[in-house]
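Shown here: the complex without one of its protein chains, the others still in place.
And then chain A:
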C-alpha cells in the first residue's frame, strides 16, 4: 500500500463493462460460436489442437495433465495479453473465451506459473477491419479490463487458500501462500488503490497507521506469521481480509480505466517498486518484497501491452525502448530467482539493489512519457 495519492485511476462515473471475453469460466460459455479448441497442458508440453481459427470468439479448453499449477495465455504481438486463465490446478480443466481479430497470435502454457511459457503460434483469419486510433485506445481499455478480471479471479482463489491456511494454524503453508496471494494484488494495485479506504484495510503497513487506527489485512497476518510465529488469534483478521478482497474485486470489475489512467497506472506501479519494494519496506517481516516487485512490473507491462497498438502508431521508437527496458528489468530480477519464487530482500546486497533501482529508473523515465502520448497531444 502507499499513502493516498491525488490521482485516482478510476473514472468518477465508473460504469459496468460487459465483457465479451471473460477468463476463469469453469463451465460452458454463452458466447462461443466456433468449436472449442482443446489444449493439453503438461509440465513440459502445451498441445493446442489447432493452430488457427476464424476471427471472432474463440474458446480454448485447457486441461492441466501435469503436476504443477499452470496458466494459459493468448498473446498478441508484443506479449499483449488477449486472454488468460491463471491458476489451473493439476487435474483440472478450465475454459478461456477470447475475442480475436484477424492476425498473428501466440498461445502459451506456463507450468509452475513462471517464465515465458511454452509457446505456439496461432493464426486468426478473417476480415476484421483495422482499428482506428480511437478504436485502438478503446480496445486498450477493454484489454486491460480483461487483465484485471483474470487477476482478480486468481486473487480471490489464492487469498481464500491463504486465509484457510492461516485459520488452520498451518504456519508453513501460510508463509508459502502469502507472497503468492499478494502477487495478484500487486499486479493490479493501482486499480485497487482507487477505492479509498479498502486499500488500507487490505494492505496497510504497520508504519502507515495513524494513532488509534485498527490494523487489518495482509501485513498484520504477516507479522503474526514471521514475528510472533502464532496465528491462533488471527482468524477474524483473516476472515475480514477475504471479505475486503472480495469487495474490492467486485468494485474493480465494474470500472473502466481511461487510456490516460492506464498509462499513469503503468508508471504508478513502477513508482511503487522504486519507493517501497527496492527499500524492503513493503514486506518488512517476511522480506518477500521481490514477489511484489515482480508483480508490480508485470502489472505495469500489462497496462503498456494493452496500449501497445495505439502507442506503436504514435511513437514506435518509444515502444521499442520500453520493450528493451522491460526486458532489462526482467533480466536483472531474474538473477534473484529462487526456485518458483524469489530470494528474500534481506539477502540481496546493496549493489544488487542498486542495479535493480537503476533498471527501474531507466524504465520509468520513458514510461512517464506515455500518458501525454495517449492523451493525444
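Basically, contacts are C-beta pairs under 8 Å (C-beta built on N, C-alpha and C of every residue); 3 or more make two chains touch, one makes a residue touch a chain; residues count from 1.
Everything that follows uses one rule, which is that contacts and distances are computed from a predicted model.
For the omitted chain of this complex, the UniProt record lists the protein as "Deferrochelatase", which is one of "Carbon monoxide dehydrogenase subunit G", "Menaquinol-cytochrome c reductase cytochrome b subunit", "Deferrochelatase" or "Putative spermidine/putrescine transport system permease protein". Only one residue from A:124, A:155 or A:260 touches the chain missing from this view: A:260.
Remark: the omitted chain is touched by one listed residue; of A:110, A:277 or A:325 this is A:325.
On the side of chain A, the interface with the absent chain consists of residues 260, 325, 350, 354-355, 357-358, 361-366, 368-369, 371-372, 375, 377, using the contact rule stated above.
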